[in-house]
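Just one protein chain is left out here, and the rest sit where they should.
Going in written order, the chains are labelled A, B and C, and every chain counts its residues from 1.
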Amino acid sequence: MEIGLVLLPLVAALVAALVPSARVRPLVVPIAGFLHTALLAGLVLGNVSSGRGFWLRLDPLATVILGTVSVLFLIGAFYAPGYLVLRPDRDNRVFCAGLLVFLAMTSLLTLAQHLGLLWVAMEATTLATAPLLYFNRTARSLEATWKYLMIGSVGIAIALLGSLFLAYSAYLGGGEPSLLFDDLLAGAGSFSRPWLRASFVLLLVGYGTKMGLAPLHTWKPDAYGEAPGLVGALLAGGMTNCAFLALLRVYRVVNAAGEGAFARELLVFMGLVSIGLAAVFVVRQRDIKRMLAYSSVEHVGILVLGIGLGGIGVFGALLHAINNGLTKGILFLSAGNIQRAYGSKSTDDISGAISRLPISGSLFLVGFFAITGSPPFGPFVSEFTIVNAAIGGGHPVAGTIFLVLLGIVFIGMGSTVLSAVQGRPGTASAGTPYRDDLARTAPILVAAALVLLLGLYIPAPLVSLLERASAGLEALP
Amino acid sequence: MTHPVDILLVLVILLNFLVLGTPALRVTIRAVAVQGAILAVLPLLVHRGFGWRVAAIAVATMALKGILIPGFLQKTMRDVHIKKEVEPYVGFVPSLFLCGVGTGLAILFAGNLPLAPEHVGTLLVPASLATLLSGFLVLTTRRKAISQVVGYLILENGIFIFGQLLIEAMPFLVEAGVLLDLFVGIFIMGIVINHIRQEFSSLDTDLLSELKD
Amino acid sequence: MSLLLVLAGAFVCVAGGVPGLFLPPGGAARRIATGGSVGGSLLGLAGAGIAAVTGHVETFTLPWPLPGASLHVGLDALSALFLVPLFLVSALAAVSGARSFGDEDHPADARRTRFFFGTATGAIALVLVARNVFFFLAAWEVMALAAFFLVGADRESREARDASRLYLFATHVSTLVLFGFFALFRSLSGSTELVPLPRGVAGTHAGTALFVLALVGFGLKAGLLPLHVWLPPAHAAAPAHVSALMSGVLIKTGIYGIVRITSLVPDPPAAWGDTLLVLGAVSAVLGVAFALGQHDLKRLLAWHSVENIGIIVLGLGAGVAGRAAGRPEWALLGFAGGLFHVVNHGLFKPLLFLGAGEAVHVAGTRDMDRMGGLGRLLPKTAFLFLAGAVAISGLPPLNGFASEWLVYLGLFDRARATGPDALRAAFAAPALALTGALALACFVKAHGAVFLGSARGEEPHAHGEPRSHVGPMATLAAACVLLGFWPAGIAPVLARAAAIAAPGPVPATSLAQLASLRTVGFSALALVLLLGAVSFFLRSRLAAAPATAGPTWDCGYARPTARMQYTASSFARGPVGYFRWALRPRSKGAPVARLFPVAARFESHVLDTVLDRAIVPAFRAGAWLARQGRILQQGRIQLYILYVVVTLVVLLFQV
Partner (left out) sequence: MIDTLVHVLLVLALPPLLPGVIARIKAAFAGRNGPPLLQGYYDLAKLLRKGSVLPEGSGWVFLAGPVAGVAAPLFASLLLPFGGHSAPVSFAGDMILFAYLFAFGRFFTAAAALDTGSAFEGMGAAREVAFSCLAEPALFFGFVALARISGSLSLSTMLGAGPGWVMAGAPLVLVAASWAIVLLAENCRIPFDDPNTHLELTMIHEVMVLDHGGPAFGLVLYGASVKLFVLSSLFLRVVVPFSVTDPGLDWLAFVAGILLVAIAIGVVESVLARLRLVKVPQLLVGACLLSAFGMLLLAR
């Protein structure tokens, strides 16, 4: 059944590629996005899940991540037609098809229960996003795409080597040679420890590169900075979560083998390094999109930190994957609108966004408050849970560093965001005809509403889903 | 005692040195092509007995690593009229030295790794690690985009060699490695050849460092 | 019942501002929002009042579908004591603000300001009744964000923008510290509800960390020196009615936090109390010293908030120290004094801010060196401001004296006990005396420079004193008088609140026996009667003989001008000099030279030493460091790949 989640967007991509009219074509995207979300919802509500041994399965972890990606994609998909109307100069055939292929490949990735398939899907996701990044066809976007592909490929290559190491570790352990995670988990106890540990390091670096953990994040500011806001949202909210999921699947195996403590130590380290590096780069950052990219580096750091802290930190991290994904949607889409209106993404040119674009500007500010963990938005709950995991779980130093860095990030981001939204709009922005309208703000409003809702109310089924997912991660054989 | 595979692997290592030691792009591309061709033969030798699956891997590898990708690189090189890698970040002699040290360390390190009995004594692991390191060395020290791609190919070759350890047990992962090549091929064609050339009429990565903080 | 009233009041305050966001400016929008604030506040006031008077404790809990969260709210005398001034000030400031920050002058900003004003009121109320960590933090942050928008209400003003930004950073740092605090609290208490900690925890390292986190987190909000940096600019830049709300009640949530949290610790160490005493004394003395150095009327008032928070914290310190020493009567006096001062400051500070707002509006400047003589144009405002000034200086017969007296009494009571540790309290009493004397100097200066004498700059023009302005001020002043004459009336409430703040052994004697607030009230009344008698005598003497008006005596110089009046800066020069080491006044201009001096200029400024000498340089250094870090991202892909390799190697070494 799950294969439908992969095939549906692929078919839609084909349709999009075949639709001749550039005006009609973008409409395929929201339709497919809606169907995808609906199908996913149907599968979840219907409790449809393949059993052991299948290569694709909608397990709790996949449900959490794919659900986030699907909803984020849906929001982006409804935004896309409004955005593409503004870009009649660009052929949108590849763009629309690329979006849908991306959805298909992220679905494949999240559902994959096989080490090799997981890797293949990761690679395909990278490939699908390259043309999206290059949508603007400028020298700068080309450079960004080049770096994205080059560094991403190195990461993917390392991840492949890591997968090989893991397989070899299993091979040395004897037993059935299978790369299905179910089998790996079952046999983890007998794996060769040195190879296993090395494989985790390689996979951490490999998938960490795709996630954008510092100092493997170097492609991120360029890619997010030059891509359209919509693509930035999908990368920051979707792709990073997918890479995170890949890492989690591996972590689960390592944990099952009894090497969890080692893995968690690395995760805490990488998490803090990422947050710290992001803090360095958001200070006096004038480019709002690069700032968001560093915020993304910060938040993938928070994700792995939460996993590394263990205990309720795992729950917090998974919840944060949802919150971060949706909040990044608000931020990137509203930043995209602001960039359209001012013809620039630098705070040298942008000021008074709330006056110039009352809705997008306010949403950008709301997104900022949300992403920095201000109650009552969703990320507050998850970040606070992670703080609790650190301080209550015997990592007071990590917790303290985490809080200090959050403070620096807030002040750094705050300076940039506030100089963009406060004050009076400069004369430069009067030239562009861009105005807020329903098509380009309603999807963001929905995202904002969801983020607020997640801060006020987490439905019991979602809590139990997250609990099952985190229990699965923490479970020892 | 010496397995024919080991002779090939020694050749692979020598080719690493060749790539690092020459400024001529033509030579480096050819070296990578030869390396790819050698790798295509490896599965046939490592795998006991003959299977269609292994044969397919060999053919695909030969086609991609040995012919297609080097061919595209060669064509690109001709189109943009660059022949030499000038002023690398690390000079040719130091590169060779580093590569030597790396290869030595790889051999030493591999000796300490726990291996399956059938792999003890072969050069597969040391050659793989040495090639990997050489790939990274090219990637981090060379200026031209073509050299970067070459470096990436070498890196990947190292992984491919490691994959031979598992070709019996888990062929799928090795096949995945082939897919990686396919992926690279697409991105080279799609990005390097068609666009960078148009935008910059050069393949110097110095031009590709506008985006920074 | 009373809790429901409070919650309903909070809800009405918030909801009242919503329609205004969608209605056209003016008219209906204003009436609904102001009506919401007033109506909601009255509801809340009724609830809080009932709870304060009856001492009835109410709690209830609703499930909140967040892990660890619940809608656990409670109302006791301690909360009520903070809620009463909140709702009173909110209602009065809303009325005043509807006119002073109206749609006519601020068409773009008035509507949202009214909305955020109501939201801030509601959120503060929720902070004060929240009994769950999540609920508390959520209310806390909504309050902080609403206040951020209130400080930056005037979007045209760059100063307001900068002030709001500084405020936002400070408040978020406070929130983050509270994250750490509550996380630690949760791990120590094992609950996300605000339940008492187990015994023995407070003395451990974790307990110390808990205290430091609470002190920083809540101290930032309260404006306790040296965490006050956001406070002077924010209060100066915000509209007057917003400053009234913020200074009067919002910053008190920090105090509330400290009181509530220490009340959950069954065995606070003596060091906690002494730390609070020292911080309180420093904050009080330096706060008023900085106030003296200001030219800006509103900034001066803002610094007085730092001072008064210091006085309150002195009281709390005496209370906590009393608990630590096992002397419940000290705890009772200390907490009762501190909490009484919370109420009092919540009355006279808004009064002063509203008066200052009107003065600034009429004079067209906030610079006291350019004001003067406004008392003739605004006689009622001047009189009411004077009442506020007397009250804040802690002088009899008004309420400020009553609460400071209680704080003093707590300090003296401890100071006379045997043993060397009692002496720590002994230093606090003279520090408070110094504070009082300086505050007096400061308010003589503020009132004199603004309302007395004659105008130093351009002659301002009057526009009358509408009821919507005088009414709220008069109400606040009446409350000050009432509490000055009849402090015994609030004594039972204070005793109940102090009992909640200091659970544990009950003092053998009641508050009335410990401290005769009744006598203080009678004394105040007697003083007023005596004043009346003497002035009656003076009036009769004046009436008996002719009185004429003439120019003032200026040492024989016959043509004094208004510009020759002693300015506010000159007035404060002496005490500012005593505190030169802390205030670091900067002056510009040369001394007068030669026999026939040419025209000379002189100006001096007292900036915020902590902000200018510590925070700003630290931020600069941080930004500089960050800029050095930027070399990591120089655009070269080779380097980027090297990072990947290095990371790989470093991590592989961990295997």
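In this text, a contact is a pair of C-beta atoms (placed from the backbone, for glycine too) under 8 Å apart; a residue touches a chain by one contact, two chains touch by 3 or more.
These numbers come from a predicted model, not from an experiment.
S.K.: For the chain that is not shown, enumerate the shown chains it touches in the whole assembly.
M.R.: When the entire complex is considered, the left-out chain reaches C.
S.K.: One chain is left out of this view; which of C:Val201, C:Leu527 or C:Leu652 touches it in the full complex?
M.R.: C:Leu527
S.K.: Kindly state which of the options C:Leu66, C:Leu301, C:Val320 or C:Ala441 is in contact with the chain not pictured.
M.R.: The single option touching the absent chain is C:Ala441.
S.K.: Just to verify: which one of C:Val57, C:Ala426 or C:Ala623 makes contact with the chain not shown?
M.R.: Missing-chain contact among the listed residues: C:Ala426.
S.K.: Of C:Phe60, C:Tyr566 or C:Phe602, which one is in contact with the hidden chain?
M.R.: C:Tyr566
S.K.: Just one of C:Pro63, C:Gly464, C:Pro546 or C:Pro591 touches the chain that is missing; which is it?
M.R.: C:Pro546
S.K.: Please give every residue of chain C in contact with the chain that is not shown.
M.R.: Counting over the whole complex, chain C touches the hidden chain at residues 372-373, 375-376, 379, 386, 389-390, 393-396, 401, 404-405, 408-409, 412-413, 415-416, 420, 422-423, 426, 429-434, 436-438, 440-441, 443-445, 447-449, 452-454, 514-516, 519-520, 523, 526-527, 530-531, 533-535, 538, 541-542, 544-555, 560, 562, 564-566, 570-575, 577-578.
By definition in this document, only the chains that are shown with their structure count from here on.
S.K.: What pattern do the touching chains form: line, ring, star, complete or other?
M.R.: Looks like everything touches everything, fully connected.
S.K.: Of all chains present, which has the mean Cα position farthest from that of chain A?
M.R.: So the farthest one, by centre of C-alpha atoms, is C.
S.K.: Which chain is the middle one, judged by CA centres?
M.R.: That would be A.
S.K.: With chain centres defined as C-alpha means, what is the inter-centre distance between chain A and chain C in Å?
M.R.: 43
S.K.: Which positions in chain B touch two or more other chains at once?
M.R.: 139, 148, 208-211, 213
S.K.: If I count partner chains per residue in chain C, which residues reach a count of at least 2?
M.R.: 630, 633, 637, 639, 641
S.K.: Which part of chain C faces chain B closely enough to touch in the complex?
M.R.: Touching chain B from chain C are residues 630, 633-639, 641-642, 645.
S.K.: Taking the touch rule as given, give the residues of chain B at its contact with chain A in the complex, in rising order.
M.R.: Per the stated touch rule, the residues are 113-116, 132, 139, 145, 148, 152, 155-156, 159, 162-163, 165-166, 169-170, 172-173, 175-177, 179-180, 183-184, 186-187, 190-192, 195-196, 199-200, 208-211, 213.
S.K.: How about chain B: which of its residues touch chain C in the complex?
M.R.: Spelled out, the residues of chain B in touch with chain C are 89, 136, 139-143, 148, 205, 208-213.
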